[in-house]
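Of the protein chains in this complex, one is absent; all others appear in place.
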Amino acid sequence: MSRPARRHGPLSRALVQMREDPWLQGVAITTLTVALAIVGAYFTLCLNLRQAGSELRTGGALMVVMADGAGIDEGRQLAAELTASLTNPGPHGPAEAAEVRFVDRQEALDRFRKQLGPHAGLLEGLEDNPLPNAVEIFMAPGKSPGPEMIARLKALPEVAEVVTSRPWLSGLEDASRSLGEAAWALGTLLFLGVVLLVSNTVRLAIYVRRDQLEILDLVGAKPSYVRWPFVLEAVIQACLASALASALVWGLMQILKTPGQLPLGLDLGVLLDFPWTVPAALLGLAVTAGVLGGLLGVGRALRPKGVS
Amino acid sequence: MSRPARRHGPLSRALVQMREDPWLQGVAITTLTVALAIVGAYFTLCLNLRQAGSELRTGGALMVVMADGAGIDEGRQLAAELTASLTNPGPHGPAEAAEVRFVDRQEALDRFRKQLGPHAGLLEGLEDNPLPNAVEIFMAPGKSPGPEMIARLKALPEVAEVVTSRPWLSGLEDASRSLGEAAWALGTLLFLGVVLLVSNTVRLAIYVRRDQLEILDLVGAKPSYVRWPFVLEAVIQACLASALASALVWGLMQILKTPGQLPLGLDLGVLLDFPWTVPAALLGLAVTAGVLGGLLGVGRALRPKGVS
Amino acid sequence: MILLTKVGKRYHDRPQPTLSEVDLRVPAGQFLFLTGPSGAGKTTLLRMLFAAESPTNGSVRVGGADLGRLKPSQLPLLRRKVGVIFQDFKLVGAKSVFENVALALRVAGGRGPDLVSRVEEVVAQVGLNGAAQARADTLSGGEQQRVAIARALVGRPPLLLADEPTGNLDPGTALEVMRLLVQAHAQGATVLVATHDPKLLGLVRGARVVRLAEGHLHEERP
Partner (left out) sequence: MILLTKVGKRYHDRPQPTLSEVDLRVPAGQFLFLTGPSGAGKTTLLRMLFAAESPTNGSVRVGGADLGRLKPSQLPLLRRKVGVIFQDFKLVGAKSVFENVALALRVAGGRGPDLVSRVEEVVAQVGLNGAAQARADTLSGGEQQRVAIARALVGRPPLLLADEPTGNLDPGTALEVMRLLVQAHAQGATVLVATHDPKLLGLVRGARVVRLAEGHLHEERP
């Protein structure tokens, strides 16, 4: 009777009190699952969009325009050299470029004609192909060409000019940066909302059992004896709910992965990826919210009183 | 004593039972507010993206290429005629086009040069301006040029050719359609999730008061006497929560309306609109969920029993 | 008024049946004491009379209706005709004494000045006029018991079931309460009182006494 407390473990007491009220468990877990699934879906969306954004930025390629004197052979050779130096992981980190390609003048004109679409007729007025031979460098995802790289390329004798991403792409980058900030703000609010939902659920679970808590208090239980089972209950519920929510989001992604076309050549199938960070983040969020909610909820429930 | 029931109105009983348990009200309303704010933010985002999508589609303009013989005057006149016939609301509905504009060859070439950006040098090889005079028609949001309109324009003597939106725009439309479907699917799930959260809240409120419900049952209350105050309580909570959630989403939009650039000339300030449909939809959702949750919740709570 | 025929009750988690083959006929207007040791089944028997518990065997008829065949919609109407003093009071803790008593009238559509004056009258009869606005969960045990009694009496039901109605009352207050039950009986109500208190049995002249023990019912004083 006078042995140290905390022997009839808080975990086993948490499991007992969960079994005593299965209905409450159902309500709590569904609520948490819905809340976490919403965050999970949002998080997945953001991760995917960020991925898409970095793929867009890849499109912001570099065009190395060859000097008039340089022929097809020089172009091919330059492309081969650049492939070797840029597309392999270097000592300082991953590869700079995803692809390096030589495009000769004729190829470039054909492509230009295609891009002009219905305006292609315009090109018929041309006496001569005005386009130069060029090497196109597509940067690796997340990489953008630095000024010293551009200077290095410009210094090559066979290079006339280095053309960087077209201006609208840098506009897109600005926009995606400000969208990214908005997404962070929204995400933070969403996160706070879910912490609130989880702690409300914990507090309701405690409120439902307030008679039992009063009894424990009256027979001499220490606050910690009362608190830990509730915290553990919240954490267990949150873990279950985060697993369910992850499954839900994953299932949703599978359904959405129907073939579909996105602008700028992006494929919905690639876009709708479900990285492992999502379930991990949900679990972390759930456990944090469970612990915080449990501690706050029980703290409050244990110390109002006055009337029995 | 034998007068018809339902006199001590269910509304006043709802208000009384809400006052009896202010703590529960706080928890319920914050939970509902968070849930509704999430839906509201999502809904606002979707509406805004749809709006942006239809503005993109507006960009899918029509280019009416003038015949070689047609001069600037004919072009101006055609533009004036088309402005009169297309940009005013007709008998069959709203205006077809948002804007009709004459662009002369020089202007077109200047613009083309700008669009080419670093490639503008290409145009220096041209002896002569190969571009024709043209009238550009920007369709009204949501409208796309029908085949009979194109045929009508083509039949005009001063018109050489009618060029419709460039192919990549139609790809964008496909993509935005499939994104729209995904958004609908997600929205439906989100909606169901919120109905679940609301009905869970109602059921918890009922569960917390199960002793009181048992007493009402034992002293001879009809199920309807017990049910309506709970339904009304849920509806009142839901209304308050939808107002709070609307305010929250509106506030969020205000914060996000910082100056920012979006691709394709869209302005974040315009994009982040808060249409009246959002609070209306939230209110509708809240009331529906409140009524359903209330009816389902009380129905269940009133008829298990067996043990007192 | 009440007719139990070969009523048996066995709770699924108990090894022994609580009631077996209980036959009981209570004519309208009778005053009956139900005694028996703790756990004999007194509360169970009373609960069957307002369909809060159903028998495992046999039939229960109250006021001409077979409770086993009652439609769910008729249940509230039956319960309004039965005033019950619950052993554990069953008060709404968050409501005032007045509202707890008024509840029995309100569920039947009662309202207005008639309701107020009747509730006030009964609250005064049980000696709680000073506490009418107090929350039920702030009352002492005996005060709560008297609120339960007032709620059972307020609708002047033709059948009164009192489950250990004086367990938390001092002898003086208990006597007052028993007088109220006797008065209701004098006005025509059928009254069943479940009690362990042998003193109560002597308080009501001519009352019938039956005793429950080991699932069976014995007539003690006809």
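First chain written, first letter: the chains are A, B and C, and each begins at residue 1.
In this section, contacts are C-beta pairs under 8 Å (C-beta built on N, C-alpha and C of every residue); 3 or more make two chains touch, one makes a residue touch a chain.
Keep in mind it's a predicted model, so treat the numbers as computed, not measured.
Remark: the omitted chain is touched by one listed residue; of C:Lys90, C:Arg146 or C:His185 this is C:Arg146. When the full complex is taken into account, the listed residue touching the unshown chain is C:Gly172, out of C:Gly64, C:Pro113 or C:Gly172.
When the missing chain is restored to the complex, the residue among C:Gly29, C:Gly68, C:Gly112 or C:Pro198 that touches it is C:Pro198. Seen across the whole complex, the unshown chain contacts subunit A at 1-8, 20-21, 211-212, 214-216, 218-222, 225, 308.
As for the chain not pictured, it touches subunit C at residues 11, 13-15, 35-39, 42-43, 87-88, 130-131, 134-135, 138-143, 145-146, 163-164, 167-174, 196, 198.
Definition applied: only the chains that are shown with their structure count from here on.
Comparing per-chain C-alpha centres with the mean over every protein C-alpha atom, the closest match is chain B.
In terms of the distance between Cα centroids, subunit A is separated most widely from C. Averaged C-alpha coordinates put the centre of subunit A at 65 Å from the centre of subunit C.
Annotation for subunit B: no residues touch 2 or more other chains.
Counting only residues that touch two or more partner chains, subunit C has none.
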